[in-house]
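Excluded from the complex is one protein chain; the other protein chains are retained at their positions.
So that you can tell them apart, the chains are marked A and B in the order they are listed, and the count of residues begins at 1 in each.
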Amino acid sequence: MSRQQPSIEKNYLNETHGFWSWAYTLDHKRIGVMYLLTILFFFLVGGVLGLLVRLELLEPTNWLVSNQTYNEMFTLHGVIMIFIFVIPVIPSALGNFVIPLLIGARDVAFPRLNIASYWIFVSGVIVLMVSMVHPIDTGWTFYTPYSAKTATSVTIVALGIFLVGMSSILTGLNFIVTIHKLRAPGMSWHRLPLFIWGIYATSIINVLATPVVGVTFLMLLSERLLGFGFFDPSKGGDPLLFQHFFWFYSHPVVYVMILPAMGIISEIIPVFTRKPIFGYKAIAYSSLAIAGAGFLVWGHHMFVAGMSSIATIIFSFLTFSVAIPTGVKVFNWIATMYRGSINLDSPMIYALTFIFLFIIGGLTGPFLGSLATDVHLHETYFLVAHFHYTIMGGTVMGLFAGLHYWFPKITGRMLDEKTAKRAWAFILVGFNVTFFNMFILGFRGMPRRYATYPEKFQSQHIISTVGSWILAAGILIMFYNFIRCIYKGEKAPANPWRGLTLEWTTPSPPPTENFKEIPVVTDWPYSYGKRKDADG
Amino acid sequence: MRAYKTYIFVWLTLLVLTAATVSVSYMQLGVFNAVAALIIASVKASLVALYFMHLRHEKELVWAFALFPIAFLALIIAGTLTDTLFR
Partner (left out) sequence: MAEYSEKKAMASEGTAGAFEKAKLGIWAFLATELMLFGGLFTAYTVYRIRYQALFHEQHLHLNRTFGAVNTVILICSSLSVAIGIAAIKAGKLAVLKLCLAITLGLASSFLFIKYLEYSEHIGNGELPSSNLFFSLYYMMTGLHAIHVLAGMAALTTMLLLTNRGAFSKEYSTPVEITGIYWHFVDLVWIYLFPLLYLIG
């Protein structure tokens, strides 16, 4: 285990100074940090919007805001959380930092494309913020015909999302070529860390699916601005075509959200269990399988929209297939932990929380994927609970796990474990109180996207709102821990967790060039105990 | 130069195929007009990809990058048609 590094050692943070040395940087680590700060800021903005939505729902009437304002609030909450936060956060922020380190490279394949992607992302975010002068009210799903006709700034938002999507595409392209071409000598595909497999599968989705939403928004814009008739029934167009195109992207994108998080879990569990990962190849290939299967199921968002019966049956059948590779991962993580020496430091408790919450989110999927039950549950709070369990209970918990795991590497400091665990307790309790309650609310018939509701639902709404405050408190404590420990945290050694992946062989924080010498890899990164490689 | 010769030959073939596809469009073949046009277009596209874009001399990895996305194009068309064709 390495000794602590002297504090004046040159690293990627202090090697050069000044705004332009960051704005024009080609260093993937700095780019990752810039993405992280930008995105986490907007996570808080989106979170505040979520709290406001829940605040209005304390009363069954419009006690805080009008219906119009409420529609704008939940739309903006969704747009920010999905496009600015959950989609890019792990790949573009953590991924940019960690991928070259994990594969033993000095940087990504196309560093200039990388910094360009960041600035394209920022321009998209700025455009989205400009749209707030006249907030949109369509829901983050922008269904036509309303989105083609409404007077709100759909045009500006569409442009913003186009730019943010462009950033995802270019980042995905960069990562694919990086993983193919820049692995250290000896790092064959079966010696890759599982996070890399997850990112690889994610990048394939980003490259193939995102352009479709791009052209969808182009078509929406052309309809709004120039009277094209693609989605306009009065011109023979089909509003459902918008939904096909939108969901052809937006379903695979939820796998963009979850695959990197699953990759993080696959990294953390062996380290904190001191055991080789069980079923490396199964986990690796299940990432590809999830990405592939994810492209086959988009129609399950449209069961009651007016599709043909044949389409609904086919999409429902295919929807069940995605559960299989997902289940493979969950069983393999649990098998890894069996008879392991478990260390419950903060990365691990978030990883365990991920597994717990994602299982709940995942198991509630089939209820929605089955045609008959979906007729009752679609567009109710059951759906809202399902996607918050999978996205927040899944991706966001995975993100928190990854932040706690790699915080020492990124900042050169350790987090305060007590505060971390205190924050976690609030988050766990707050999250479940807020969202588990919503499954029942949905079953009882409460529809989503309504500011007002029948009195009989009020007590449950109050429960969820109070839960949201507990959750918010936990997140604030967690952020306080991050900020405080950047300055006052204990100095971190190169390998605080005794991990075997390559990022732990370089100082915390790493020097700009990552490694003094490119390492030669002779083993897989999970050689805890006796197992020597993926093939046993 | 040898390379030039190949390119010129491919170019001439493309021009001939263009003439062919225009002539076929004047015949009344019903649905086979579309089939013929798409087949000819695909042959032209393959020639451009294989010779002009050098796919012919590339390794399997590049072929994978080139061919794999076509499956997804087919997927979005087929999937949407399962709805729109059978409403």
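Convention: a residue touches a chain if its C-beta (ideal position, glycine included) is under 8 Å from a C-beta of that chain, and two chains touch if they have at least 3 such contacts.
Keep in mind that this is a model prediction, so the values were computed, not measured.
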item	value
Omitted-chain contact residue, chosen from A:Trp22, A:Trp119, A:Tyr143 or A:Phe228	A:Phe228
Touch criterion as defined above, residue of A:Ile31, A:Ile176, A:Ile258 or A:Leu357 at the omitted chain	A:Ile176
Residue among A:Val215, A:Val304 or A:Val375 touching the omitted chain	A:Val215
Touching residues on subunit A - with respect to the absent chain	109-110, 113, 169, 173-174, 176-177, 180-182, 184-188, 207-212, 214-216, 218-219, 222, 226-230, 235-238, 241, 244-245, 518, 520, 522
Contact footprint on subunit B, counting only the chain that is left out	1, 3-4, 7-8, 10-11, 14-15, 18, 21-22, 25, 33-34, 37-38, 40-41, 44-45, 48-49, 51-54, 58, 61-62, 65-66, 68-70, 72-73, 76-77, 80-81, 84-85
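As a convention for this text, only the chains that are shown with their structure count from here on.
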item	value
Chain centre separation in whole Å, for subunit B relative to subunit A (CA means)	38
Subunit A to subunit B touching residues, read off their complex	180, 208, 212, 238, 240-241, 244-245, 248, 295-296, 298-299, 302, 306-311, 314-315
Interface residues, subunit B side, partner subunit A - complex	61, 69, 72, 75-76, 79-80, 82-87
